[in-house]
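Okay, handing you the structure first.
Missing here: one protein chain of the complex. Every other protein chain is in place.
A and B label the chains in the order they appear, each numbered from 1.
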Amino acid sequence: MSNKSTQDRGGLPATRRALVAGAAATVASAALLRGARAQARTKLQFMYPVGVSGDINKLVAGMIAKFNAAHPTIEVEAVYAGNYDNTEQKVITALGVGEPPATWLPINSALQAFLGLDALADVTAKAKADDVYQDFIPGFLETCVSDGKLYGLPFQPSTPVLYLNRTAMKAAGIAKAPETWTELLDVAKALTIREKGELKRWGLTIGGGWHDWIFECYCRQNELVPWTKDKVLFDNPAALDALEFWVKMEQAGVMPKASTWEGSANDFMAGRTAMLYHSTGSLTNLRKSSSFEVDVAFMPKNKAFGACQGGGPIMIAKKQSDAAIEASWTFARWMTSTEVQSQWGRDTGYLAVRKSSWETPEMKAYLKEVPQAKVALDQSAYAGAFLQVPGYHKVREYLKSALDRTLAGEIKPDAALKEANAASNREIQRLLRRRG
Amino acid sequence: MPFGAPFQVRLREAGLAYLLLLPSLVFLAAFTYWPILRSVWFSFHDVVLGDSRIIWLGLENYQRLWDDRLFWKALGNTVFYTVITIPVAIVCALLMAVALDSKLRGMAIYRSAFFYPVMIPSVAAGMVWVFLYSAGYGPINQGLRLIGLPDTAWLYDSSWALPAIMVMSVWKYSGYFMLILLAALKLVPSDLYEAARLDGVSAFDRLIHITLPLISPTLYFVAIIGLLHSYQIFDYVYVMTHGGPADATNVLTFYIYQNGFQYQDIGYASTLANVLLLFVGGLIAVMATVFGRRVHYLGR
């Protein structure tokens, strides 16, 4: 380790090295000690985000311990890396210095970003030799596919769903969840409460911060996938129709112009909004923290039902030895095995990725207790990947800004979408040109 | 060497000065100047985080910045935040410090009450204020309703979100400036105002004509630090609004973070950082000439 730093120090001012050399030596010797202890095992790092609750940290630690105990030749070190954004940043920073972790868990939209860095191992052949293509739920598997090749295994998928305050619905005499956009608007109107012109409860809130994700679901409900792998289609009439429907709901006074991801969840729990678009990942939190009966429904359809996947797959680094890739595959495969997925789904509220996981006796018992979990699974039959274009972060910001400004009445829907479309495609082209 | 030639004395003094500065300079070189130099170099290139290929762009990034609507918006937001929040926080802090510069009972409680917001980790403080600002059930709206004001969804509203973060900043940072000013008051010989008080000078006049000039070196420090303080709200923007709605709370440091880390566009993020450095450097130079000259030091 100290050798290495001597080689790499090329352009550094000499003074910087000398000063911290002592500390460096200490660390280096500690690393040597660690190396000596575990020589025989292939060491893998797994960087993961904590998406739904702090307990995930414990759950992952438990899973890793179990995996390591069962695999004497492999030693996985789990590294908590913040939220999805932080995880992606940490992995990419490590990639930049040529030392990526062996495996990591990003959001599925990052697929093109990692492919652009030539960072992902192609696992198509390994998956074909296994039962992956038979047993994984196709809509989830699709989130790891680009040009017919598989780059990773889905691990913790989620989609937006419609959360309902059942108690409020009963009080308003509404028996069933809205199934179409028209019904949604009607139900939202019936649930909105104003006293002397002052709003007491919104009928509906669209979770802000990720409202672009929910907007893509609306596009898909209009039978439009608003992107291909090298461009976005926000200026399509189907997208415009979706945004015009949002404006219609806002102008009908049944939903706020904007919200935030955290704030909208609080609003729902406090009874400030009767319906809420939020992630399936929030199910456990909303269910356990609300003082009323919480129900979950499909997002209402327009021309069709439609949703798109959030959540993440386990990806495997390309630039490592064949043995390490093999070991990483063993790990990813174990994390997505029937039993592990069944347990993980029940513990977290994420959707299990295998058909067989849903058939386990434990899962069947869980579904009896929490029937809402089944709704998200059924809906995922209509779900595809979310915005897998190069530079998706920036595209998301362009779209969110366009949606916000439209609902705030600063700009007309068609102009906003045209502008976001042009800006997004310019950015995608810039990145593709760079890739060459 | 009291009998040495003046030149030798000066030489020795300069040598000593450089020696004293050396430890700082070594670390500044490694962890500040080197990143700044790299940032200048990056800004002329297309640099993507995680990618070793670096492509020469010339001035393209600066051209892009000039045409970037969001950059100007973020700059405007940053200036608006700073111009309003910092003077308010400093005046609050000054009044707090003057009031708490005493040996009266209960000072520890007051001081802690005003300073503790600085200690609350930003993710937690941000979350708490998300709750405080909620429409309907949020305590701030409940309070306003008592005095007959309408309910407002502060953080969901593009005209109120930034002012809401500014109010939170005053809560969070007045105590911070208070602490610095309190320390400064302790450097002032207290007989001066006690004498003035006995001469019947009013409290207000004592503050303006005695206290303020005496702590002017620290006020100068606080004003300059305050100018840079808008850097600190990154955390709150990240936790509370993520720059929205409609970019109403996007400030420059957040925009730099977004470009550098979220979009992995290091070239452009560096360009933004360099422009911000020049901008802030210019402002500080102006303040140093206008304000720095009026600072009165007790020593020399």
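We take it that a contact is a pair of C-beta atoms (placed from the backbone, for glycine too) under 8 Å apart; a residue touches a chain by one contact, two chains touch by 3 or more.
What we mean here is this: contacts and distances are computed from a predicted model.
Engineer: Look at the options "Heme exporter protein C", "Succinate dehydrogenase/fumarate reductase iron-sulfur subunit", "Phenylacetate-CoA oxygenase subunit PaaC" or "Carbohydrate ABC transporter membrane protein 2 (CUT1 family)" and return the one that UniProt uses as the protein name of the missing chain.
Structural biologist: Cross-referencing UniProt, the chain left out corresponds to "Carbohydrate ABC transporter membrane protein 2 (CUT1 family)".
Engineer: For the chain that's not shown, point to the residue among B:141, B:158 or B:218 touching it.
Structural biologist: Residue touching the absent chain, from the options given: B:218.
Engineer: Can you tell me which of A:187, A:265 or A:399 touches the chain that was removed from the display?
Structural biologist: Of all options in A:187, A:265 or A:399, contact with the hidden chain holds for A:265.
Engineer: Looking at A:143, A:279 or A:425, which makes contact with the chain not pictured?
Structural biologist: A:279
Engineer: Could I get the residues of chain B that touch the absent chain, sorted low to high?
Structural biologist: Given the touch definition above, chain B has residues 10, 13-14, 16-18, 20-21, 23-28, 30-36, 38-39, 49, 99-100, 102, 104, 106-125, 127-129, 131-132, 137, 139, 171, 175-176, 179-180, 182-184, 186-191, 194-195, 197-198, 217-218, 220-221, 224-225, 228, 231, 234-235, 239, 252-253, 256-257, 260-261, 266, 269-270, 272-273, 276-277, 280-281, 284, 297-300 touching the missing chain.
Engineer: Go through chain A and note every residue touching the omitted chain.
Structural biologist: For chain A, the residues touching the absent chain are 1-2, 4-5, 8-9, 12, 16-17, 20, 23-24, 26-28, 30, 45, 50-58, 77, 79-84, 86, 89-90, 93, 96-97, 99, 261-262, 265-266, 269-271, 278-279, 281-282, 284-286, 288-291.
The definition used in the following text is that only the chains that are shown with their structure count from here on.
Engineer: Would you mind writing out the residues of chain A in touch with chain B in their complex?
Structural biologist: 12-13, 15-16, 19, 85, 89, 92-93, 95-96, 98, 113, 116-117, 119, 198-201, 208-209, 256-263, 266-267, 270-272, 391, 393-394, 397, 400-401, 404-405, 408, 410, 434
Engineer: Which residues of chain B touch chain A in their complex?
Structural biologist: Against chain A, the touching part of chain B is residues 26-27, 29-30, 34, 46, 48-53, 55, 127, 130-131, 134-137, 150-151, 153, 155-158, 240-247, 258, 261-265.
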